[in-house]
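On to subunit A.
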Amino acid sequence: MSKPILTIEGLETQFKTYAGMVQAVRNVNLTVHEGEVLAIVGESGSGKSVTMMSMMRLLAKNAVIKGKAIFNGVDLLQISNKEMSKIRGREISMVFQDPMTGLNPVLTIGTQMREGIMLHMGLNKAEANRRAIELLTKVGVPEAERRLTQYPHEFSGGMRQRVMIALGLACNPRLIIADEPTTALDVTIQAQILELMKQLKKEMNTAIILITHNLGVVAGMADRVAVMYGGRVCEVGTCHQIFHEPKHPYTWALLRAIPRLDESAGDKRRLESIAGSPPNMLKPPGGCPFHPRCAHAMNVCTGEAPEMTELGNNHRAACWLMHPDAPKVDFDQEVTKA
Partner candidate 1 sequence: MAAAERITTPPISFLKDAWRRFKANPMALLGLAVLVFFVLAAFLGPYIANHSYSDQSVILHDKPPSGEYWFGTDALGRDLFVRVLMGGRISLAVAVYAGLLQLAVGVAYGAIAGLRGGRIDNFMMRIVDIMDTIPLTIYVILLAVLLKPGLTSIFLAIGMVYWTGMARLVRASVLALKEQEFMLAARALGANRSRLVFRHLVPNAMAPIIVELTFSIPRAIFTESFLSFIGLGVSAPMASWGVLASEGFLGLRSYPWELAFPAAAIILTTLAFNFVGDGLRDALDPKLRR
Partner candidate 2 sequence: MARYILQRVITMLVVAWVVVTLTFFMMKALPGGPFASEKKLPEAILKNIERRYKLDRPIMEQYFDYLKNVVVWDLGPSFKYEGRTVNDVINKGFSVSAKLGGLSILVSLLLGVPIGVIAAMRHNGLIDRTVSGLAMLTAAAPSFVISGLLQYFLAFKLKWFPPATWGTPKHMILPILALCSFSLAWLIKLTRSSMLEVTSQDYVRTARAKGIPEFWVIFRHMLRNALVPVIASVAPLTAGVLVGSFIIEFIFAIPGIGREFVISIQNRDYTVTLGMTVFYGFLLTGFTLVGDILTAFVDPRVRLDKEG
């Protein structure tokens, strides 16, 4: 295992709102190693984006953040905003979900690309231009030189997302956070973008945190996976462990919910969804956040949140079923047969 470059410890993020304190992230612990792809999976509202935004210090002023986020020996949550802005874009970059609104409509693509490059790498305009052309070509934007003088509205959605990725790569960061980078694109473009990211990761050995709710994307890209629900991490493990030896009921539910095309006509199975709705983070349920929707919930689940249990080989799950006194429940292995 390569060495860890980012360690998040005990991260807790709350938002002050008129209605009260919204607890978006509760006690999250994650590690990312050099050159690996960590996928963070969960429903909308599970806290996956907020965790990353907290670490990047990009949240609004009403956010209250506690805990540690150690990158390269520096606790990102303790440094000043000025110092953080030196790290953003340079050491850690972030690619956002919606390419249609992520680019400034009144500035040329060239200006927006050169901005970061000139700032972080100290190049002059001509050198920055050359680098921008290089980057655009690398991400698959044809006629890069001409494109630099154009405006975002002259690009298609897929092209814009490529530009966003190029922005993410511009200063050779050690870690890229990609927040649902393909959700807003259609399927064929999705595939292209993911291929691109895999290729780039191989070339530049960048670590990637991939936030997504799409398990298909995870299977294709991730080295390790963290499953989040209700602001907490439920299960962490390698891609193989999560797909073939899942231990947390929520992970099971997610896997079961994947529609499958390979069933024969006689084998009809209803599309499984998870009953219930995501928790209200203003007043989250006590104990384990998943217990209201969990088929295996026990009394202890309503009272106390389970700790992370080591399952060996860096596979961890936070569930009372892992307790030696709990009943043995086996996941329906059918679903995970490849």
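Operating definition for what follows: a contact is a pair of C-beta atoms (placed from the backbone, for glycine too) under 8 Å apart; a residue touches a chain by one contact, two chains touch by 3 or more; residues count from 1.
Quick note on selection: all candidates are chains of the complex that A comes from, given by their letters.
What you are looking at is a predicted structure, and each value in this text was computed from that prediction instead of being measured.
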Which numbered candidate touches subunit A here in the complex: 1 or 2? 2
Help me check something: in the complex, which residues belonging to subunit A touch candidate 2? 56, 58, 81-82, 85-90, 93-94, 96, 98, 101-107, 115-116, 119-120, 151, 153-154, 164, 167, 170
